Structure formats: structure tokens, C-alpha cells
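Just passing along the structure, written as C-alpha cells.
As you look at this complex, bear in mind that one protein chain is not there, while each of the others sits in place.
== chain A ==
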Amino acid sequence: MNTMEQQLRTLLDIGRGFEALITWLTANFDGFFDTTRELISAVLQAFQATLLLPGPYLMIALFAGIAFWRSGIGTGIFTLLGMYLIHIMGFWDVTMDTLALVITSVVIALIIGVPLGILAAKNDIVERIVRPVLDVMQTLPAFVYLIPAVLFFQLGAVPGVIATLIFSLPPAVRLTSLGIRQVPGEIREAATAFGSTPMQMLFKAELPVALPTIMAGVNQTIMLALSMVVIAGMIGAGGLGNEVLKGITQLKIGLGFESGISIVILAIFLDRVTQSLGKRN
């Protein structure tokens, strides 16, 4: 490196700039982060409580019923046996913790992602701004934003939700935008020609026609959220991720494998059920 490049490096100290930004944000937006944390925490706890309340047997029956209804007899039986296995292995409560974490992240991801996707579909400028941001969110290694998340929201499940959200939001936005952009021009013309208002266009033509694509996005969001669970365990998010982590750090291979299997069972159940939502009769 010559002197000029060294000077340039001092000028372009991206790392230090990022640090400064984080420090500034923690210092000045303390109240905002606190409120957000409490809000997310409340939602998370509500989901946790709801999932744990009926007890494992009733929930297993319910899950199996949903799987059977949406996806057929095979998935129904798989869910029944798989969930029962989770219960036998003693992971029921942590699995429900994980599910609550996933549901919370996905719900927030959809509340943000679907409207953003609609906006991006309708407006090329929004699309052009949003796309690189989503690229960054998907490719930046999780650990890089895990630390700031802890700085903002302290240790626990809430930064886990935030990290999961960052990782799983992009497909919801992308596929909503794609789905709406793919609505055939003639269907849009028909909607206009029969006298649609802009709202009627969106809710009676565009969104229903785009629904299968949007649901594929929801499915992807859920899958990505689940894959983030283990990493979220590192910052004390609890759930199955924590068990896997214990298995790794304490060299308990059996524990790691069993909790890993639980994640897989949960993933297959969620995948089959959400895939079926996008299909038309």
C-alpha cells in the first residue's frame, strides 16, 4: 500500500463509520429500541403462551389435523408421529418456543414485506431502491448484524426475532412484487374496463391473481426464519437453537442430533402446510 492509498483508507474507514453509526443509534434512539423490544417481546410471549396452553396432546392432534386437511393423509400421519416423537424426546416446550419465534418473525415480516412488495411492484423507483437493500439483507453474514441487534435490544429472544426478520423478509417483498408484476396485462385492462377503482384493482384483481406467488414467498420466509433459529440461539433466543448449541458446545452429540431432528420435523410440517396455501382448488 502506498501513502496515497493509506490516506484513502483513513478517509474511507467503513468499519469505524459503522461503529460510530451504531453508537450514535444506541445513544439517541434508546427509547425507540426499548419500545420496540417490549412490543415484540409481548407478541412473542403471547404466541408462546397460546402454543403451550393446550398441552402437547391437544396441539399434536391439532397440527396433525391441519396437515391432513391442507396437505393430505401422508403429511397428516407424518406430523402426528413426528410431533409425538418431539414430545417423547422432551423437546416439546422448546419446540413451541421456536415456533413462537418463527411465527412472530414471519408475521412481522409479512406486515412489512407484503405492503413493501406491493409498493415496489407499483413503483419502479421504490423497486430500484428496495432491491439492493434486500440483496444486502440476504447476503450479509448473520453474525454481522447479530451483534448490533444485541446492542440495540439486549440479549434474549427479541434480537433473535430481529435477526430472523432481517434474514427472512426479502422473499416476502420480492415474491409479492414479482407476483403483482406478473398479473397479465389483459386482466388489468379488464379490471379497468369494468370500472375498478385503484383499491378494487388491487384487492379484487391483482392480489388474488398474485396470491400463489405471494404464498410461495410466505413459504420461503418461514423456511428462512426456521433456518435462522439456531444462530439466534447464540444470543439467547432460546428454543431448539439453544439445544443444538448446547449439543455443539458441550460435545453432547446425541442432544444436538435429537434437537436437530426436531427442527427438521417442524420444518417439514410448516413447509407442506404453507405450500398448500398457494394452490388453487
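In this text, contacts are C-beta pairs under 8 Å (C-beta built on N, C-alpha and C of every residue); 3 or more make two chains touch, one makes a residue touch a chain; residues count from 1.
Everything below uses one rule, namely that contacts and distances are computed from a predicted model.
Novice: From the list "ATP synthase gamma chain", "Transposase", "Glycine betaine/L-proline ABC transporter ATP-binding protein" or "Glutamyl-tRNA(Gln) amidotransferase subunit A", give the UniProt name belonging to the chain omitted from this structure.
Specialist: "Glycine betaine/L-proline ABC transporter ATP-binding protein"
Novice: Please identify which residue in A:Leu211, A:Ile248, A:Ile261 or A:Leu277 touches the non-displayed chain.
Specialist: That would be A:Leu211, which touches the missing chain.
Novice: If the hidden chain were put back, which of A:Trp69, A:Phe194 or A:Phe257 would touch it?
Specialist: For the chain that is not drawn, the touching residue is A:Phe194.
Novice: Hey, which chain A residues sit against the chain that's not shown?
Specialist: 184, 186-187, 189-190, 192-197, 200, 204-205, 208-209, 211, 280-281
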